[in-house]
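Heads up, one of the protein chains got dropped from this complex, but the rest are sitting where they should.
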Amino acid sequence: MTMPLKMLESFLNKRISLLLKDNRVLEGKLVGYDDYMNMVLEDTEEKTDEMTRKLGVVILRGNNVVRMTLVG
Amino acid sequence: MTMPLKMLESFLNKRISLLLKDNRVLEGKLVGYDDYMNMVLEDTEEKTDEMTRKLGVVILRGNNVVRMTLVG
Amino acid sequence: MTMPLKMLESFLNKRISLLLKDNRVLEGKLVGYDDYMNMVLEDTEEKTDEMTRKLGVVILRGNNVVRMTLVG
Amino acid sequence: MTMPLKMLESFLNKRISLLLKDNRVLEGKLVGYDDYMNMVLEDTEEKTDEMTRKLGVVILRGNNVVRMTLVG
Amino acid sequence: MTMPLKMLESFLNKRISLLLKDNRVLEGKLVGYDDYMNMVLEDTEEKTDEMTRKLGVVILRGNNVVRMTLVG
Amino acid sequence: MTMPLKMLESFLNKRISLLLKDNRVLEGKLVGYDDYMNMVLEDTEEKTDEMTRKLGVVILRGNNVVRMTLVG
Partner (left out) sequence: MTMPLKMLESFLNKRISLLLKDNRVLEGKLVGYDDYMNMVLEDTEEKTDEMTRKLGVVILRGNNVVRMTLVG
């Protein structure tokens, strides 16, 4: 069995894609997180239906996150 | 009586279907979860009204989940 | 006085109908629950305005539930 | 001063009307409740803008309730 | 400094107006409350955009409240 | 570093403007607050897109607040 936080640890220093509750997608290198799944991303790109934008370092509140995947 | 987390344990290593609050459906092999029903899925497919998409490994926040069933 | 969790216990192994926050209705045999009113249903049917669907065994997150009644 | 849970106790075995967050109204005899204001109603009628329906015994999750009043 | 619960205490036995999250307004005599700002009102009138209605004694869940003021 | 509650303390007895989640703005003299950022305002004016209204003393639930600023 792979605990969610253990899997998140394996995502460290890799590019991940996060779907947020407002349908926004953030793609960036995961450099940190805490027990609430607050996260720190580097080299982040943000994508909505209308646009793509470079954001650099992003701190993200975990309660906005729906799902996380590795970018492949 | 079958406790919900006990039933979830019996879903381990099987393909499950998750309905999320935003009406999105995730289908994948359940490889882990925690007490908040955060989950780890493998070989995940995501289905919305508009599209189907392969996502691979997914970490899912439990508070977005409505219901879980076995696929089968 | 009948405590809600005591009443829920009396629903065990009976068919119940659950109204969810998104207006979805789940009907199935209640085979388990926990203190958060997460529930396990068997032989579940799901009904929305548009369709009815057989789901089999369902694990349901309690925070999506509005009300529960006995069926039949 | 009348504490809310004390007032709720005085509603026991009387018909009450509950307004829910989705604008649904439940009317029934209050036969039990807990500290989260989860409730058990008997002889329940449910009223939405479109219809009235008999529901019998209902277990209601407290976090969906807006307000409670005595009926009649 | 006047703590919110201290101010609420000073509203006891006076007519207050409560704005709820769904834009509903309840006006009534405050006869009780608890630490969650659940409240008991007497001689309550409910006002929405469409109508005014007499409700008598009302138990109100605090998490639906936006703001409270004295009437008159 | 200025902690949020410390800054809020410095707002005491000054006129502040509060933006609420429903886009409502309350302007009044801050006379009290607690750890949940529930607040007491005096000489309050409420502004929505459609109107301005005098409200006098207002008790405000903190979980409806988006941001606070000094007025003037």
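A, B, C, D, E and F are the chain letters, set down in written order, and residue numbers restart from 1 in every chain.
Methods note: a contact is a pair of C-beta atoms (placed from the backbone, for glycine too) under 8 Å apart; a residue touches a chain by one contact, two chains touch by 3 or more.
No experiment lies behind these values; they were computed from the predicted model shown.
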Touch list for subunit A against the chain that is not drawn: 12, 20, 22, 24, 26, 31-34, 38-40, 44, 55-61, 63-64
Absent-chain interface as seen on subunit F, which is shown: 1-8, 11, 21, 23, 37, 62-63, 65-70
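One rule holds in what follows: only the chains that are shown with their structure count from here on.
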Path length in steps (a step moves to a chain that is touched) from subunit C to subunit E: 2
Farthest chain (mean CA position) relative to subunit D: A
Interface numbering overlap (same over half, different under half) for subunit D and subunit E: different
Inter-chain centre distance, subunit C versus subunit D - centres from mean C-alpha coordinates, in Å: 19
Subunit D, residues touching no fewer than two other chains: 63
Chain pairs that touch, as defined at the top of this document: A-B, B-C, C-D, D-E, E-F
